[in-house]
Structure formats: C-alpha cells, structure tokens
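My questions will all concern the structure given below.
Note that one protein chain is taken out, while the other chains of the complex remain in position.
Chain naming follows the written order as A, B and C, and within any one chain the residues start at number 1.
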Amino acid sequence: MKYRLLYFASLRDRAGVDSETVESFAADARNLYAELRARHGFAMDADCLRVAINGEFAAWDRALADGDEIVFIPPVSGG
Amino acid sequence: MKYRLLYFASLRDRAGVDSETVESFAADARNLYAELRARHGFAMDADCLRVAINGEFAAWDRALADGDEIVFIPPVSGG
Amino acid sequence: MFRLSDDTIDAATLTRGLAHTRAGACVAFEGWVRDHNDGRRVLRLDYQAYTALAQTQGERILAEAREKFAILDACCVHRVGALAIGDLAVWVGVSAAHRGAAFDACRYIIDAVKSRVPIWKNEHYADGESGWLHP
Partner (left out) sequence: MFRLSDDTIDAATLTRGLAHTRAGACVAFEGWVRDHNDGRRVLRLDYQAYTALAQTQGERILAEAREKFAILDACCVHRVGALAIGDLAVWVGVSAAHRGAAFDACRYIIDAVKSRVPIWKNEHYADGESGWLHP
C-alpha cells in the first residue's frame, strides 16, 4: 500500500525530507515506523512517539488504509 | 487629646465629611469608635472594621497619642 | 511597583515593564467592571481609596509575592474614581522564569489586594440606587 508520511523536528532532520510517499506492506503504524526507522536511522523508540493518522491522534495498532497520511509525533515542546 | 479622623466609603457618607479633628478622652481606637459611632450613627460594629493609626493597620487597644491620625477601615471591595 | 491611578491603565506598557531576558512566563490578571453584581444591574461605579495605606499595603503585598514565589518582577495598578462597564479596574502582572510561579504569584497578589488594600467600590444600579460594597 501507499502511505504519505510527514516528518517534523528531529525526525525531519534525520529523514532529510519533510514528507515522502512510501510503498509498504506494513499494516499498522507500529510496523511502518519500524520499517522507516531502519531506513532513516531514527533515534527514537516508538514508545517515545505518538502517531497521527489523517490529522488525528490514533492507536499504533490501528489498521492502515491505502493513501493514509501518517505522522510520527515526537514529544512536543511548544509554549 | 486631639485626633485626626479620615472617613471612607459608607462611613464618609454617614459622617457627611471626609475628615475631621476631634477632642476626646478616648485612650484607644475602640473607645474612640464607640464615641464617634454614637455621634454619627455609624451602622457597623467595630468587629466589622479594622483600624489604621498614622497610615498603618494597628490593634484596637493600642494607646493613642495626641495628634494621631485614625482611620476606621470598613471591609474593602477593591479589585 | 504598586500604584493607584485616576487615569486609564495601559496594560501593554505595564507588561513591557516586566520584561527580563530570563523571563519565560508572564501572567496578567485584569479586573473588569461587570454589568451585574449579586443579581442587580450595574451602570457604573466609583472607587475610593485611602491612598497612603493602600500604597504601603500594595507594596507590601508585592514584596511578599517576591519572597514566596520564584518570580522576576511584579506590578499592580488599581484605578480610583469613576469607571464605566468594561473598564479595566485593576491590573496585576508577574514575570518569572517558569509559569507555575507566575500563576501562583499573580493569584496571590490579586487575592491579597482584594482582601487588604483599602479601596472601596460604590456601585450605581439601574434602579437608581447606589451602595458601597462592604463584603
């Protein structure tokens, strides 16, 4: 399936892009993160991150659909 | 002794003046208030008031000195 | 800095006065004149103050706040005289490195001002009556 990824903060720096479209067999965000972590060398464990799917926070094991926009959310530091 | 009185809020309205100088034998603010209450018909009990002597809150039974400025402080309502 | 003012309070200027390179947080309280109190419609009000004692009490409250909380600066200005609905009656501002101390100190100051600073409010009601509030 095709997924749209957006990257922010240290993940963006590490990936070297602010977004990308990937082809993957990963059926949920947990497996997708493991795959992308291996490819980009992300330092953070999934336990440190939250995941957003199509603009809303979601569970890591929610089934992904083709065309979903997925964002891994590092601990926030606004304010 | 001579005392200088300042009146505020409902006490000022009742006394009809914002200040006055009185001659009194009252040796402390408690007795002075009783005297002025009788004269002006103040509604409030001394228990509802605080007293300030020469610009500082003071105890009701503090001995007064000639020329002291005495202010009876109704419950405040600023803010 | 504690001050009584018979003119409009300029909150923006006062806020800038709290600036500090080590400040990460600023909390400000504004007391506005409400159009009602205790179920009665209020048209306008007057504040009367015992100026000398208000000044020393106000300064003491700010000093207490600086002692009790890890803040950088604190300021309070209270209006006296005639005010209309919506007018800014009292402004309290606190700057601090972190927000917890700024919130706590700001709350401490306005609570103390309302209980200890000799200022009285005379409310003028829609029915033509008026009355000094002595809560």
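Please note the rule applied: a residue touches a chain if its C-beta (ideal position, glycine included) is under 8 Å from a C-beta of that chain, and two chains touch if they have at least 3 such contacts.
Since we're looking at a predicted model, the values are computed, not measured.
Trainee: Which shown chains does the hidden chain touch?
Mentor: Within the full complex, the chain left out of view touches A, C.
Trainee: Touching the absent chain in the whole complex: find that residue among C:19, C:82 or C:126.
Mentor: C:19
Trainee: For chain C, enumerate the residues touching the unshown chain of the complex.
Mentor: 11-12, 15, 19, 21-36, 85-86, 95, 97, 99, 102-103, 106-107, 110
Trainee: Give me the chain A residues in contact with the hidden chain, please.
Mentor: 6, 8-10, 12-13, 44, 48, 52, 55-57, 71, 73-79
Everything that follows uses one rule, which is that only the chains that are shown with their structure count from here on.
Trainee: For chain B, what residues touch not just one other chain but two or more?
Mentor: none
Trainee: Check each residue of chain C and list the ones that touch at least two other chains.
Mentor: Expected reply: no residues.
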